[in-house]
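Just dropping this structure here.
Only a single protein chain was left out; the remaining protein chains are all shown in position.
Note that the chains take the letters A and B in the order they are written out, and that residue 1 is the start of every chain.
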Amino acid sequence: MPRSGIRYGGDYNPEQWPEEVWADDVALMAEAGVDLVTVAVFAWSELQGGPGRELEGGWLDRVLDLLDQAGVRVDLATATASPPPWLAASHPEILPVTAAGVRLSPGGRQHYCPSSPVYREAAVDLVERMARRYGGHPALELWHIGNEFGCHVPACYCDVSAAAFRAWLQDRYGDIDELNRAWGTAFWSQRYRSFDEVLPPRIAPTFPNPAQRLDYRRFSNDELLACYQAEKAVLRELTPEVPVTTNLMGLFRPVDGWRWAAEMDVVSVDRYPDPADPNAHIGAALVADLTRSLAGPRPWYLMEQAPGAVNWRPINAAKSRGQYRRWSLQAVARGADAILQFQWRASAAGAEKFHSAMVPHAGTDTHLWREVVALGADLVRLAPVAGRPVPAEVAVLLDWESWWGLELDSHPSAEVRQVALLLELYTPLFEAGFVVDVAHPAADLSAYALVVIPALYSVGDGTAANIDGYVRRGGVAVVTYFSAVVDTADRIQLGGYPAPWREMLGLAVEEFAPMPAGTTDRLTGVLAAATSSARRWEERIQLRGAEALLSLASGPLEGGAAVTVHDHGLGAAYYMATSPDPATTAEVLAHAASRAGVSPAARVPSGVEVVQRGDHLFLINHAEDMRQVDIGEAEREDLLAGGRHSGVANLGPGEVLVLGAVEVPPGPDAPTPPR
Amino acid sequence: MPRSGIRYGGDYNPEQWPEEVWADDVALMAEAGVDLVTVAVFAWSELQGGPGRELEGGWLDRVLDLLDQAGVRVDLATATASPPPWLAASHPEILPVTAAGVRLSPGGRQHYCPSSPVYREAAVDLVERMARRYGGHPALELWHIGNEFGCHVPACYCDVSAAAFRAWLQDRYGDIDELNRAWGTAFWSQRYRSFDEVLPPRIAPTFPNPAQRLDYRRFSNDELLACYQAEKAVLRELTPEVPVTTNLMGLFRPVDGWRWAAEMDVVSVDRYPDPADPNAHIGAALVADLTRSLAGPRPWYLMEQAPGAVNWRPINAAKSRGQYRRWSLQAVARGADAILQFQWRASAAGAEKFHSAMVPHAGTDTHLWREVVALGADLVRLAPVAGRPVPAEVAVLLDWESWWGLELDSHPSAEVRQVALLLELYTPLFEAGFVVDVAHPAADLSAYALVVIPALYSVGDGTAANIDGYVRRGGVAVVTYFSAVVDTADRIQLGGYPAPWREMLGLAVEEFAPMPAGTTDRLTGVLAAATSSARRWEERIQLRGAEALLSLASGPLEGGAAVTVHDHGLGAAYYMATSPDPATTAEVLAHAASRAGVSPAARVPSGVEVVQRGDHLFLINHAEDMRQVDIGEAEREDLLAGGRHSGVANLGPGEVLVLGAVEVPPGPDAPTPPR
Partner (left out) sequence: MPRSGIRYGGDYNPEQWPEEVWADDVALMAEAGVDLVTVAVFAWSELQGGPGRELEGGWLDRVLDLLDQAGVRVDLATATASPPPWLAASHPEILPVTAAGVRLSPGGRQHYCPSSPVYREAAVDLVERMARRYGGHPALELWHIGNEFGCHVPACYCDVSAAAFRAWLQDRYGDIDELNRAWGTAFWSQRYRSFDEVLPPRIAPTFPNPAQRLDYRRFSNDELLACYQAEKAVLRELTPEVPVTTNLMGLFRPVDGWRWAAEMDVVSVDRYPDPADPNAHIGAALVADLTRSLAGPRPWYLMEQAPGAVNWRPINAAKSRGQYRRWSLQAVARGADAILQFQWRASAAGAEKFHSAMVPHAGTDTHLWREVVALGADLVRLAPVAGRPVPAEVAVLLDWESWWGLELDSHPSAEVRQVALLLELYTPLFEAGFVVDVAHPAADLSAYALVVIPALYSVGDGTAANIDGYVRRGGVAVVTYFSAVVDTADRIQLGGYPAPWREMLGLAVEEFAPMPAGTTDRLTGVLAAATSSARRWEERIQLRGAEALLSLASGPLEGGAAVTVHDHGLGAAYYMATSPDPATTAEVLAHAASRAGVSPAARVPSGVEVVQRGDHLFLINHAEDMRQVDIGEAEREDLLAGGRHSGVANLGPGEVLVLGAVEVPPGPDAPTPPR
C-alpha cells in the first residue's frame, strides 16, 4: 500500500551485500521514510546462469518479501540493462561496434547492439520469466524496463546493425531513388543503385553524408525503442495492470524524449547536476520542466539523483550543505511525485563505489545520512502537493530530430549547440521567475502566451506552419538564428533563411557570419545598454518589415540588424540573429514577455527560485546569504517548518519555504498571489 | 571560343539540380561574365551504374551543349575523385586503411587506396569512356584529372599498399642490404633479411624507423601520382590536343608540388585562406607565388576559392566586404590567368551545403552575388594583364622531400614546422614589398640576388653543392637552423651541423638547444633593437670566420652567436640559429637584401601590397583605413576605375588599384617606377 504523497527511496541492490545486511536496510529505510525502491536493475547475471535457464530467484523472492513486510513498494527492473558474461561469451556478435570498427568488450555495462536479435530474444526471455514470477508479488508497484537506454552505446555500427539499417531505410523510402533524393547523393558521387550498397555512417576519410548520419540517429533511436517496446509488450500481456517506466536522462541527445515518454505510464528521469557548477540548479530546473512536459498529465518521477558526489566526472565535487534538499524540493516544486536516489547503500566494490548513496560508506553517524532522513521527513510534509499541476504560460521548443541535425558537422559554426542555446534563453526566464514548459514544435501551442525557439535547425512544412499559425492567432514567438534552415531531410530551404518564416519574421537572411570564439561586437538600439554585445554568430539580414531592436555597432556587418520584432497577424515574432550577452538577452525576453502580456511572478531577489505548484508556492534560496521575499498580505501555511507567514518572509542561505494556499481573507477582495 | 583575358567561373555541379535550373544557371553566368566552369568532378555515380558499364551521359551531353551555346567553356573532370557506392560494395578492398588498421568507409569522398589495381582499372575505364564521348565536344577546353589528390587520404596502409611498397623498395634499393644501410636498421634490431619482411610504418609501440616513414611518404606521393599519370596517359592518347591539369592544394605536405606540376599543362591550385585570420592575405600571397613558381612558363589558374565562407573549419567566418575581390585580384597580380570558385551554385544538400558559392542559397538579390558580378567585370578590365610574367629577384627554397623529413617525430623540437618557418621569413619580405619566387633547392638559382632557406632539413650532395656554388658565384643566401642536418636517407651529416655548409657559413654547430614554448632570450648585436629576442631554438655554435650580427644576451648559451654572416666566394651566407621576433627577422632580411643589392619596391605604407605584373602595377590596400602611395610622376592608366593617376594615389580601405604601363614622359629621363 503506497504512501499517497511524494515517494522517497532509490535503487536498492541487495545482491551486492550479504543477506545479514538486508534487515539493517529495511530498518534504515523506515527511519528515512523510504517507501519505494528500484530493485534488480543490474541483476541479470545473478538471476540467470545461461541461455533460457530458470531464474535463480530465491534471493530476490526473499528481498521482495522483506520489503513488502516493511511496507516498501518496489519498482522492479526487468534486469536487462547489462547482459551477463555468458551471453557475450557464447554470442560475441551481440557486442556493439564503434564507427571506427572497434568491437566493445564486456566488463562495463550496456555492451549490446540494440539491433541484435540474440540480445533481444534473451532479454525478452528474461522479462517473461520476471513477469511470471513477480508479476503478482504484493510489493510490485512499477516495472522499470532496462536502464538509461542509449547511455554509453547510443548507436552500433556492426554488420547486424547495417542490415537492420537497410531494412529500416527500405521501410522509410520504399525505393532507392527516393533515398537518393532525400540524402542528396548527387553530391560527392554517392548515388546508390540498390539498398544493398548502403552502410552505416562508419568512419570515412571526411564528413560522411549528413542526411545518412541523421537517418542513422533516427534509426538508432528506433532500435533502442524497439528493445524497450519488446519488453513492454511482454509486461503488458502478462501484467496488464502494472504501470511501466524507464529512466530517461533529460537533455540527452541520443533518445527522443517525446517518442519514449509516449510509451510510459510514469515518466521518469535521472538528473545529475554538477555541485561544482554555480548555475547547476538552473539546468536542473530545465530538466525538471522538460520531464514534466514530457509526462503531460501523467506523473513524473525523479528516478535517480546523487545524495552527494558522483564518481564519473574527472573531479567529483561533494554536495554542499543543503544542496541535496534544495535540489530535491526543486523537483517537487516542478511537479515530481517521487524523489529517488542512486543508490540506497554505497557499493563497496565496482566502478561506482565512489558514487554517493543514501547510506554512505561511513554509515549513519554522518552528515549525509542525517540529510537523507531530514529530506524524508520534508517529503511527508509535502504530501498535499503530490499530483498537483504546475501551470506555465511560456514554452521553449525542443525537437530531438532537429537537434540531431543541428549538431552534425560541416556546419557554419561548431559552437552552436542545442543545450547551450536552450540554457541561454531559459536562464533569464528562470531568473525572472517564469515557469517554463518544454514543447514539441508540432504541438498545440495555444495555451502559451510566449514561445521561445532556440536554434530549431530543421522544420518540416507542418511544423513551420504550426508556429506561423500560432503567431498569426496572437502568439508571441522568439526565434533564434540557425532556425528553419533545413527541412527534415537536412536539405536547405532556399531563397533566404529562414525560408518558411521570412514572412512571419519580416526579414530574410542572406548570409551567416559566425564569430571567432571569444570575440564580441557592440550592439546598439532601443534594448541596448552600454555593455551590450553580440557573440558567437551574426548574419547579413535584409529587413522586410521587421523593426531592429538591436543593431550591430562594430564588426564587418556594422549597421546590420541583430535582434528584430515583426507584427504578424494578431501576434508578433522576434528574431535573434546573434547571442547577446546575458543581460541583453534578458532584455529581449522581457520585451517579448511584455508584448505577450505575461509578467514574471512577484519580483524575487536574485538567487531565489519561485514556483507555483497547485495552490502551493515554493521559494528556494540558492544564494549563500539571507534573502527577503514579499509573499503578500494573506497568511499562508509553512508546510515544512510549520507555522504561518505573511508579508515579508526571510529566507536563510540555502533555505526553502513552501507555502500553502492563500487563505481567503475576511475582506471583499482576494489579493493576487505571486503566481 | 574562350575569352582571351583572365578566365572566370567555378565548379558547376548541375547533377545536383533539376534540369529546369540549368537555363537559369547559364543566364546568370552571362551576367557575371563567367566563361569557364569545371564540370563532373564528383559525377561518377551519376555517369556509370556498375563496373565497365556504358556512360549514362545524356544529362552531361545536355549540360555541355547548353554551356557551349552560352559560350562557356568547360574544364571537364575525369570524375574519378570519388568512386561510387557500387565499386566499394563489390570491392571493399579498394577502401583505404589507416596506420592503426581502420578500414575507412564510403560515405564521404576519396575513399580509395591509391595502390589499388581495382580502383585504378575502374578509373582508367571511366576516363577512357569520358575521353571518347567528350574529347571532341566544342565546349571542352581542359581536362581536370581527379580532384585534390591526397586530400583526406594521403597514404593507405592496407596489405595491397604493403605489397606495392615492397615492389617500390625493391625498385629503389635493388637488394635488401642497400635498404638496411639506407634505413639504418642496425638501430633497434630492425635489420631485414628479405623484402618480404618489410611493412608500411603502421602504428607501432613507439616511433617507427624514420627513414621507413620518409620512404613511405615518397611512395605514397608516387602512388597518387601514378593514379594521375594513368588517367593522363589515356587522355594524351585519345585527346592529345587537350591540355590537362589537376588542382593542387598549395602548401600541402602529402604531394610534391614540383613532381606534380611537371606533369601538367596548366598548373592550378585550390586556395582557402581563413577570413578570420588578419594575416591570411600573406599566406595567400605565398600560395600564389608558389603556384606561379611551380608553373614556370606555363599558365596557372586559381582553380578553387570560396566567394564567402567555407564549411569545414570549426568556425567558418564569412568574408568581409571586398575580401573576395581583394584576394582574387591578388592572385591575378601574382600571375593567375583564371579566377575560379568552388562552386557556382550553393548545394542544397550534402556535406558542403554550408560552403559559400557564387549563387548563394538566398539567390541573386544579395550582397554576395553583387560582389561576384562586380569581380567578373573587373576581370574583363584586366584582360591586358593575362599571360604576363611576374618578375622576382628573391627566392625562398622549398623541397617536399626535406619537408617530409623535417616533420617526422623524435626530433629536437616538434615546434619546427616547415610552413610556419617559411611564413616567418616570407612575411617580412612581403611586407617590404619584395615579390618572391619559391624555388627547388636543386634548381638553377642564378636569376636570384637573394635566396632564403628556411629549415631545409635534408640535402643531398648535389643540392648542397648547388647552394654553395650559388653563393660562391655571388649569390646571397640566408639559411636557418635545422638545415642540411641529414642526407636524403635521413642520416645525419656528421662533424658539426650543417656539415655540407660549414665552410659556406663559416661556422659549425655543436649542439641544438630548442627552447620551451613561449620563452625568449634577449639578443644583442649590430642588428638588435632593445626588444630583440630569440624564440623556439638556439644553438651552441663555433664561429669559424663568420661574423655575429646578433648574439644571445641571456639564457644558457648567453654570449653565443644567434645570427651570422660570412663572405663566401663572391657572395655571402647568413645563418639564423634562432627565430628572432618579427621585427628583428625583418632587420636580418633587410641586411641580406642590402648585401644582395636588391631593394624593396618604393616604400609602401604598412598594409599595402604591391606587385608588378608585366607593365602593370597592382596596389592592394589590406588595411581598414585610407593609405597613400607615391606612384611616381608619370601618368598611368587606372585599369579598374578608369582615368589616370600620377603622384600620390589614395587607396581607400580595402581598395585595389591596377595601374597601366608608365608612359614615357616628354623629358629626357624616364623616372624609375616603384617596381
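In the analysis below, contacts are C-beta pairs under 8 Å (C-beta built on N, C-alpha and C of every residue); 3 or more make two chains touch, one makes a residue touch a chain.
Since we're looking at a predicted model, the values are computed, not measured.
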| item | value |
| --- | --- |
| Chain not shown: contacting residue from A:111, A:411 or A:645 | A:111 |
| Residue of A:311, A:446, A:531 or A:594 touching the missing chain in the full complex | A:311 |
| Option from B:186, B:262, B:447 or B:570 whose C-beta touches the chain left out | B:186 |
| Residues of chain A in contact with the chain not shown | 13, 15-16, 42-46, 49-50, 79, 81-86, 88-89, 96, 102-111, 151-153, 276, 308-309, 311-312, 314-318, 320-321, 346-354, 356, 360-363, 365-368 |
| Residues in chain B touching the chain absent from view | 100-101, 183-193, 196-212, 410-415, 489-492, 494-497, 508-517, 540, 542, 556 |
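Definition applied: only the chains that are shown with their structure count from here on.
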| item | value |
| --- | --- |
| Superposition rotation for chain A onto chain B, Cα-based, multiple of 5° | 120 |
| Distance from the mean Cα position of chain B to that of chain A, given in whole angstrom | 49 |
